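One structure is given below, represented as structure tokens, and several questions about it will come after.
Removed: one protein chain of the complex. Kept in place: all other protein chains.
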Amino acid sequence: MADLSPQRVLPAAAVRSPGWGAGVGLVGRIRALAVSLAAPAVLLAVWEGLASLGALPAFLVSPRIVARELAALAASGDLFEHASASLYRSLVGFAMGSASGLALGLLSGVSPVVAGFFDPLVSLTNPVPKVATLPMLVVWFGISDLSKILLIAVSCFYPCFIAAFHGVRSVDPLWIWAARNMGARPSQAFFRVVMPATAAQMFNGLRVALALSFILMLASELMGSSNRTGLGFLLLSADAGGRFDLMFAAIAAIAMVGLVCDRLLLTARRALVHGEQEGGGTHG
Amino acid sequence: MPLLEVTNLSKVYGNGRGRLEAIRDLTLTMEEGEFVAVVGPSGCGKSTFLHILGGFIPPSDGSMRVAGRAVRGPGPDRGVMFQELALFPWRTVLGNTVWALEVQGYPRPEREAIAERYLSLVGLLPFKHAYPWELSGGMKQRVALARVLAFDPAVLLMDEPFGALDAQTRELLQEELQRICFETGKTVLFVTHDIEEAVYLADRVIVFSARPGRVKATVPIALARPRRLEVKKSGEFVAYRNQLWDLLREEVLKARQEAEAGQAAGDG
Partner (left out) sequence: MVSLLTWPRAWLSRTYSIFIVLGLWELVARSGWVNPRLFPSLAAVAEQVWVLAASQMLVVHATATLFRVFAGFGAAAVLGVGLGFLMARYEVFGRLVEPMFSFGYPVPRVALYPICIFLFGIGHLSKVVLVALECLYPIAIKTYYGTRAANRLYLWSAQSMGASRAQVFLKVVLPAAAPSVFTGFRIALPIAMVIVIVTEMISSTRGLGWLITYASASLSRAQVFAGVAAVAAIGFALDRTLAVVRNRLIFWERESLSLVDGSQ
């Protein structure tokens, strides 16, 4: 069997799904990292240089001052308080919306009866900006965390439902046949074929939902917060006080929280989704 | 008692004007350890026959027994190797090979030992941690073969498993399958459109007629085993091939005439 030498057949296996712009080996990776960090680094340096020369308008506070302000916020415990209030709203809403979206989406994918009920409703209301319903929710539940959380949950439901539903529908029926042939019960076929086969798409839906939950958390906080907490409220009060240093610090904090949550989700995806080719396809 | 008994099997799709008779009154028995190849013109219902045997599609009439037990739905007594392989892309080579044993509740060390034994039989043990997309076409076929061998079905049902491969790889895999079946004594029903493949692999070749599929002829192949690829050059082999080719040509022509007549009727 001549074609079985590892060198000949598996050049791709050595470099498991190389990310875009990433190089091969440690040196290549460091180089790729350097290239990708170059643009932001240069931007920050120029910004800092111009700011210290006094060449920028007052509202473009120098990155150094923003960093100092951020450190002060962190030291006083304010940052933690606001960030945890925001995270509570966005993550509880995200959890409620995405769990129900994935569950109903999977169920609709498996059962035509369930799909017949939910698919038309979701298709009809999906392009509607759900944020417009916030005043409606406020009418029912008041300006509370509850109305914010419900808004986030409703918004997160859609991308998750659609990803799971279409994911199940695109599962190769032959995989199910193969599973049944190998002695799997229907429940085993669901948990060991349908679920892993749709995992990648479900994570795509979760990632969109997570980004949405942060947009809506921030937007709803900018519209009014009942208990004067949250990163959006911090931003709003900095704006009202004309404190550009504090404003940029708040923006930096928001960016970091968003980035960390997204990276955590991507890490979970890497741990749970197997066998993906470069470019994201699951078909082997 | 024969291992596989198919009695008066028929399959009809639809009714009225859309009625399509895929298989008519098919009877077939296979003894344990026998390798039977089914050839026929495309669209003669040979894949449908295999899917019915697999238990994925119910027959319209007739019965099927494996080792004396009636077939109802899919089950691991019949191992199916699909044309499209249906490997699970989220599982490694080893993960695919242990899958059946896993759902059947074998403990981990045992199922991995069994899977590794079959992976080494098909020469893929060094690649057990690779994912399907990292493998060449021929290697994927070997994984699918190891996967179906690993759960030790009473009969292997293979649906044109080498159809998508290039000529060289196909020949190598034919030789390998022939060796493995000789060594393990497996009972195999092998569907193909390739006459040479059928003659080379089988103890008996069954020719299906054009739609509706029926047994048109049965040709026993009396070539000695184990067979090397060189046997394909022998006079005996060529004689079998020509005999089957003549039987099949009539059916291919009939199928084509029917298709053209159907088209003309549809146009008119």
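Letters A and B mark the chains as written, and numbering starts fresh at 1 in each.
One rule holds in what follows: contacts are C-beta pairs under 8 Å (C-beta built on N, C-alpha and C of every residue); 3 or more make two chains touch, one makes a residue touch a chain.
Values in this document were obtained by computation on a predicted structure and should not be read as measured data.
**Student:** One chain isn't displayed here. Which of the visible ones does it touch?
**Tutor:** In the entire complex, chains touched by the missing one are A.
**Student:** Among A:L50, A:A71, A:V128 or A:L272, choose the residue that contacts the chain missing from this document, as touch is defined above.
**Tutor:** Answer from the full complex: A:V128 touches the omitted chain.
**Student:** Going by the contact rule already stated, which one of A:A51, A:L106, A:C156 or A:C261 would touch the omitted chain in the full complex?
**Tutor:** Only one of A:A51, A:L106, A:C156 or A:C261 touches the chain omitted from view, namely A:C261.
**Student:** For chain A, enumerate the residues touching the unshown chain of the complex.
**Tutor:** Chain A touches the chain not shown through residues 20-21, 32, 35-40, 59, 109, 115-121, 123-136, 138-140, 165-166, 169, 210-211, 214-215, 217-219, 222-223, 231-232, 235-236, 238-239, 247, 250-251, 254-255, 258-259, 261-263, 279.
Convention: only the chains that are shown with their structure count from here on.
**Student:** Residue numbers of chain A touching chain B in their complex, please.
**Tutor:** So the residues of chain A in touch with chain B come to 1, 3-4, 6, 9-10, 12-13, 172, 174-175, 177-185, 188, 192-193, 196-197, 199, 273-277, 281-284.
**Student:** Please output the residues of chain B touching chain A within their complex, sorted ascending.
**Tutor:** Those residues of chain B that touch chain A are 54-56, 73-76, 78-80, 82, 84, 86-92, 99-100, 102-104, 123-124, 126-127, 130-136, 138-140, 147, 151, 169, 172, 176.
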